[in-house]
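The complex appears here without one of its protein chains, the remainder shown in place.
So that you can tell them apart, the chains are marked A and B in the order they are listed, and the count of residues begins at 1 in each.
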Amino acid sequence: MNAEEDLLSVHPEDVHVDGNAIAGAMSLVLGREATMIVLQCAECGDRHRVAETRVYLRCPGMVVRCPACSACEVLLVDRPHRLQLTLMSIRLMELP
Amino acid sequence: MRPVHGWRPATIVGTARETASANSIRLAVADWAGHVAGQHIDVRLTADDGYQATRSFSLSSAPGEAPQITVERLDDGEVSPYLVDIATDGDALEVRGPVGGYFVWQPGDDAPLLLVAGGSGIAPMRAIWRAARPHGTPVRLVYSARTADRVIFADELRSPDGPETTVHLTRERAAGFEYGRLRADQLSALLSSGGVREPRLLVYVCGPTAFVEDAARELTDAGLDADLLRTERFGVGGPK
Partner (left out) sequence: MVTRGFTGRPQRTEGAVPPGQYVTSDFPVLTAGGTQQLPTRAWELVVTDGTTERTYAWASLHDLGVVDLTTDIHCVTHWSKLGTTWQGVPVAAVLEDAGMADEPYALATSYGGYTTNVLVEDLVDHDAIVAVGYEGGPIPAEHGGPVRLLVPHLYLWKSAKWLRGIRVMPEDELGFWENAGYHHRGDPFLEQRYYGD
């Protein structure tokens, strides 16, 4: 497979998607649309929308990382009858 | 926008084979209050032993139409093979959403649109062009697919009602298609119309992560204001 075709492949190892993927679960916790919420990373201070975060789905839960410094900002565990959201490296959440 | 409240029962009310590996699935969802173009839903399937799998899929139908998702089979997947090959009318599943306020288009802004899609990233683009057409919003689509027979919505793209479309095939040459990956200079040229830079052009990019990252970088390198760019990446649908 050459590099061009590779671009259209979904790689098992290239596992991050973006914050759109966790917006449904996050909306449940926050009670509102979540993709436009602005997060400020407590590690590096970068400000970005939830939609712009990097989300890793291929692990026990869901890991939301800062797009600038990769710090772990949020952990989400979507269990059958319970949703658990752990805030890790977030200094600020700004709701538009 | 309607807040999102957990899982709701849904029933498959129609399927349409788009390509050998892609299927559109129309749903009837309890209390569906409509959606905005570009939004997605979370879909949850439950096996008879209680095993559950959840994935996100973009809605490919326009606001006002029944919710529909368009899914391409991942050979390694557990949800997409069901949705592409097995799902049939009357099957029950659960959905959450609609979700999203970032990768969306709503009437009111008449800025022209450039849609850049890779693979099944075409799904939310269909919702957007169908939503934008009645408002007279100019829409251009560049769509990258592996081969001609993997072009999803091919008939609609050829019809006069479809957007102004260029399809790039990465794996074969065929009449009526560009060949090779979408290059930086081609993307850059799309930011202009008749040689004049379109200052308000809104750009949506959706596809696999690597495709989106490349296209977004090339577009911003070409001078596109990041505020006018919306991206949505998909990868393996969920934990494995």
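In the analysis below, a contact is a pair of C-beta atoms (placed from the backbone, for glycine too) under 8 Å apart; a residue touches a chain by one contact, two chains touch by 3 or more.
All values reported here derive from a predicted model rather than from experimental measurement.
Student: With the missing chain put back, one of B:47, B:174 or B:189 would touch it. Which one?
Tutor: Here the residue in touch with the unshown chain is B:47.
Student: Considering the whole complex rather than only what is displayed, give the residues of subunit A touching the chain that is not shown.
Tutor: Residues touching the hidden chain, for subunit A, are 12-13, 15-16, 54, 56, 58-61, 63, 65, 70, 72, 75, 77, 79, 82, 84, 86.
Student: Pick out the residues on subunit B that sit against the missing chain.
Tutor: 9, 45-48, 51, 53, 78-79, 82, 86-88, 90-94, 239-240
Heads up, the rule we're going with is that only the chains that are shown with their structure count from here on.
Student: Rounded to a whole Å, what is the gap between the Cα centroids of subunit A and subunit B?
Tutor: Using C-alpha averages as centres, the distance is 20 Å.
Student: Subunit A touches which residues of subunit B in the complex?
Tutor: 1, 3-6, 40-42, 52, 54, 56, 74, 76, 96-97, 99-103, 118-119, 144-146, 170-171, 180-181, 207-211, 214, 231-240
Student: Which of the residues in subunit A come into contact with subunit B in the complex?
Tutor: Touching subunit B: residues 4-12, 14-21, 23-25, 27-28, 31-36, 49-52, 57-60, 62, 78, 80 of subunit A.
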